[in-house]
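Left out: one protein chain. Kept in place: all the others.
To keep things simple, chains are lettered A and B as they appear, and every chain counts its residues starting from 1.
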Amino acid sequence: MYKKLFVLLLLAVLGWSFFTLLQTHQERQSLNPLSKHYVEKGPDEVGAPNLVTAIVVTYRGFDTLGEVTILFVSAAIVGLFLKTENRRRKYKIRSTSEILHAAQRLLFPVMILFGIYIFMNGHLTPGGGFQGGAVIATAMILVLLTNPESPISHRAFNLLESVSGFSYIIIGVLGVLLAGGFLDNHILPLGKFGNLFSAGAIPLIYSFVGLKVGSELSSIILNLNDVQKDDK
Amino acid sequence: MVTPIHLVSVALGTAFLLGFTKDRNWKISGGLVLLALLLMNLISGSWTYALFFGDQVPVQVFTAGFKPPFSINLQMGRFEAAITLMINFAGLLGAIYLFDRLKKAGRYAFMVYMVFILGLNVAVMTRDLFNLFVFMEITTIATAGLIFLVQTGKAAAAGLKYMIATSIISGVLLIGIIFAYSLVSTLNLDGIIDGGLPLIKGGAMVVFLILIALLLESKPFPANGWGLDVYESAHPGIGAMLSVATGPMIAYVIFKVLPISGGAWNHLIAITGIITFVGSNFLAIKQHNTQRLLGYSSVAQAGILLIAIGLQKELGHTFIYVAAGLLMTNYFAKAGLFWLSGLIKGESLQDWTQLKGRPVLLFLFGLFVFSLAGFPPSPAFFAKWELIMQLASHGGYVWMVFILIGSFFELIYLTRWFGQVIGSKEKSSAQPDLATHRLVPVGIMGVGLLGTMVFFLHHYAPDLAIDFIPIIFIAALFILDFLPAFLKNTVTILAMGWYLLQHISDVQNDTVRLIFFLIFLAGGAISLLAGFSYKGKRIGYYPFVAMTFVGLTGLVTATTTLGFFLSWELMALGSYLLISRGKNAQKTSWIYILFSVGGAYLLLMGFGVSFAVTGDGLLSSLGIAARALPAVGILLTIGFLSKIAAMGLHIWLPGAYAEAEDDATPFIAGIMMNAGIFGLILSLSIIAGHPFTWWLGWLGVITAVGGNILAAFQEDAKKLIAYSSIGIMGYILFALSMNIQMAWMAALYYVVLHFLYKTILFLAVGGVIFRTKTREMYQMGGLIKKMPLSFISVLIGIIALAGIPPLAGFGGKWLFYNAVVMNGWYLQGALVFFSGVVAFLYCFKLISAIFLGQAKDRYRHIKEAPVWYILPQYLLIIGLLIFSVLPELVLQPVAHALRSMPGEGIQWDGHFAQTSFGYWNAFIVMTVIAIMFVILLAWLILNSRKAQKVKQFDMVFAGETPFTPETSHVAYNIYAPFNKALGFLVVPVTTWFWHATASVTDASANHLRKWYNGNGQTYALQMVIYIVMFYLIIRGGF
Partner (left out) sequence: MNFFSVQGISLTIGFILILIGLWGILTQRNLIRIIIGFTIFNNGVNLIIVALAYMKGRTAPIIDQVVTRTDAVDKVADPIPQALVLTAIVIGVGVTAVMLSYTLRMYRAKHSLEINVFTESKW
């Protein structure tokens, strides 16, 4: 009880400090010089109508590489932790409802397609590699919800993840060799503004990111699913 | 040059490629990882080389083809190159060390490891604040994965605690970063620094959020339980990486982000550093788990690094050497120790006794431990020296004191650990795991540490101004330690002789130095002769003998304070290691080193204050400094007092002398002790006449009386002589406290005298003990017939000691009382005179208990002491006799050297010495007594030629065995009546005091460490408290 009171007191002080921070905060009326540059020059320099994508994939592409790495390493850790010898073991499960089965058969291809659509068009419309990858992984969840015993190959996801990850690095290095720096999207022509095949390497990078994120999230989910086999 | 971006592409490319491999193809995945790490080493290595030794200028690497602030840039400058090299080198060795672990865990483990190294590299190089956040987060998550490499429940729990803690940190950091962006419209670090956050409204809070998060990441005391638990629970290979790769990364990140506060946070960082340094070292005292201890020590090292970072302005151009010294020492030593701990079976410090009988591993262990403890010539020694000097010159005395207190706590547990391993009688039965891939990294770290030492010695050579040949000689003895002992002994003696002849001309104009130079080298060489009695290799003896003597010689030849201090510490370390070789020396040697270093820290402060006054590090400027600030002299004096074992600081001495090996005691007691006097002469000559010396005179009196009384009650022969040393040190201290020429002459006279008879006595008693295998005098007795030569030595020794004519001791007293009367210290003089009477008691006890009375049956066939013990005794006796007959040989040059001191000197007329109080002619005294002696002896022989000779065992024993055999010896507890009368004087108040101090320290450390209760939630709470407290403190309340 005293502990909770104490925590409350601490959080109150912390809240007070946040409050003082908010008090001094000024709402901006116009873009700051940095974002102004991105908004004004972005379409010319990078060629992507979606400015967030231009920043994520090119201007701050190095962050995105880190971001992908975080997912990658998390997936690897989950794999490391949940390594199970009982992968092949079968266990009895209650069969899922017909509605789920039917919906899964209907929705799965659409979801995959939608995921691909999202990351392919990341430079044009809201969305991108992460969002697309997440949609793909959601499709995998649906499959597993319908049948936890679905014979989905870990290996395939691992290979997909490695191929896309390695290709991402290759594109980055090509940027050093052919263009202005690591992850520069100018290794491919910028193309016509607003087209699918435009904005240099962005669609390519975002596709790899999408595939990578999709396979990483999926493999986390698959690993977590496999854990059930240990506990039964 | 390969662009540094390839550090990223190589690491990540490899990590991603690993997905193609299968777990069973560990050769491919492991090979890829090692190859990648090798490449990364080459990249950062080539940059380091080019930036430090070539004409390469620092470069900025722009990503995405745009310049900052529009894109993220990495920087490769000197700091980045060096630190990424450290990270990658540790990464490579760590991967080799952990290889079987990683292999077993499969390719995922290799991936996580690569990503871990990548995160560290980028966090060091990046100049973008948000990117820094991302890559620190990568490192954190990868670390969380690596913690679980050992797959125990304990590791899982520690991992989750780590995750909880770092998640809170990253949340706070992120809020800070995003508000920084909102205030200064950039994420580029240089842009933010230029943006002047502290000047903007709300900017101070932003700075607070960012820096407190980074600070918490460095595991500041006391909000660091999560870090300690990780060190304890993770694999030692991972612990090593956290300490030597993550640690430098975080320190450097704090260093590069710190300027966003515009300097306002520098001292705050330093204060948290000092709290961490002192606190962690304090709590480490009670640790018994190796890895946890190393964890505490790593945190403490991070703390002292923060001090340097926070005080970079004060340190100026020396900052880089301080930081590098601290960083490198921790890097090599901590990695080495962590990796060694992985070889040891078991978690406790005691388990390290498995290293016994493995000289190379023991050497590495000692190298790492004493480097961490800051003994020369470790880089940390120079770093701390520089830190103290610069702090002193900025008036940072409080900083100095706390740094030294923290260092002292560090010393306590490091030396105790080492002592346990060396001194423990039990040897763990388990065998260490000596796989080559684990030994090689440890060895490489050892070599690296030695290389860094050479670099620092080279760099500080002008400040040291010492001769490096002796230091090379020590190193050579370490390498040649496989040779037989007699060879090493010969080489050492010859080397000392050679050095004496070569360098005597350097000191011959300074009589005081000359005396000590001769005692240290000539006396030392003679005392070493006893070492020829020992067979075998005596591994780990001669390097430390050499270290001790090199230190001693360095004291005399040093011209700078740094050279003096380095020599002082070398001597302390060498003699400590020699003492710790004794069979029961574990505890006493530990106490010895604590007192030695405690004293040395006071010297360090004294030198620091002197540096602050004069700005140069010359010994000759100490006097100038002391005129401005007498504290210089007082600090130095108190420091030296611990070496001469003045009452109150003496408890280390009897045990240390008694437990050292029998041929080591003579030169530790007879020769090395003079180092303290040499120091006192140095320090008292600069504060002569200061009121402080009056107190010092009384301390001398108390020491003389106390030492002598305690000596009388000893049953252990070596302890008896040891206590008598304390007594004589009291005389000398008393004499030196008087600012008159006669007193100082007496003091120097006693120095020579004490060296002669103390070495003789310890050699003689050492020879006896060599034969009897016991130090207890009541187990001896009647040895006069068996060991007549030793008997004569002891007899001559005690005559000299007791100050009975005709030997030189009498002259000492004559000078002494002259001085007392001249100075008017009658009461003190009377007490010292009383102590001289007490000296008779123990002198008698010594000779009667060992040599007179009834011999013991078990010594029926005992032989005279070995010739190598006898020979040096008689060489010294010759010296003593010459000194007794012709004291003017020493006294006249000394008088000349002391001519500038106030007070009357001696008028010499041939052998005839005269003062206003009387005269003394040593030559006549000796002649008269010699004639009387010859006459009496002749008369005795003539008279007793008909007497019947009775054999020692020609008698009947009663059939009873006494229950306590010692009581049957006449000399046992011989002074019991005096004990009743004077016992109150020898109540071990000092011992109580130090014991109480120790147990209070111990108990409070034990109590305080309970703060880390192992609950991850409590740790999180502690962090939030830390944040809130910090906030309140820097805001000065609400």
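Brief remarks follow.
In this section, contacts are C-beta pairs under 8 Å (C-beta built on N, C-alpha and C of every residue); 3 or more make two chains touch, one makes a residue touch a chain.
Because the structure is predicted, anything quoted here is derived from the model rather than measured.
Checked against the full complex, the one of B:L391, B:M738 or B:A1020 touching the unshown chain is B:A1020. Screening B:R292, B:R538 or B:H969 against the full complex identifies B:R292 as the residue touching the chain left out.
Interface note: of A:L11, A:L178 or A:L196, the residue touching the hidden chain in the full complex is A:L11. Although one chain is not displayed, its contacts with chain A can still be listed: residues 3-4, 7-8, 10-11, 14-15, 18-19, 22-32, 34-36, 38-40, 43, 49-52, 54-56, 60, 63-64, 66-67, 70-71, 73-75, 77-78, 81-82, 124-126, 128, 130, 213, 217, 220, 223-224, 227, 230.
Residues of chain B in contact with the chain left out of this view: 130, 134, 137, 141, 144-145, 148, 152-154, 156-161, 163-164, 167-168, 170-171, 174-175, 178-179, 181-182, 187, 225, 228-229, 232-233, 286, 292, 1009-1010, 1012-1017, 1020-1021, 1024.
The working rule: only the chains that are shown with their structure count from here on.
With centres defined as mean CA coordinates, chain B is found 55 Å away from chain A. Across the complex, chain A is touched by residues 3, 5-6, 8-9, 12-13, 15-20, 61-66, 69-72, 105-106, 108-109, 111-112, 115, 118-119, 122, 128, 130-131, 134-135, 137-138, 141-142, 144-145, 148, 179, 182, 185-186, 201-202, 205-206, 1021, 1024-1025, 1027-1028, 1031-1032, 1038 of chain B. The residues of chain A lying in touch with chain B in their complex are 7, 10-11, 13-14, 16-17, 20-21, 23-25, 28, 32-35, 37-38, 45, 58-63, 65-67, 69-70, 72-74, 76-77, 79-81, 83, 158-159, 161-162, 165-166, 168-170, 172-173, 175-176, 179-186.
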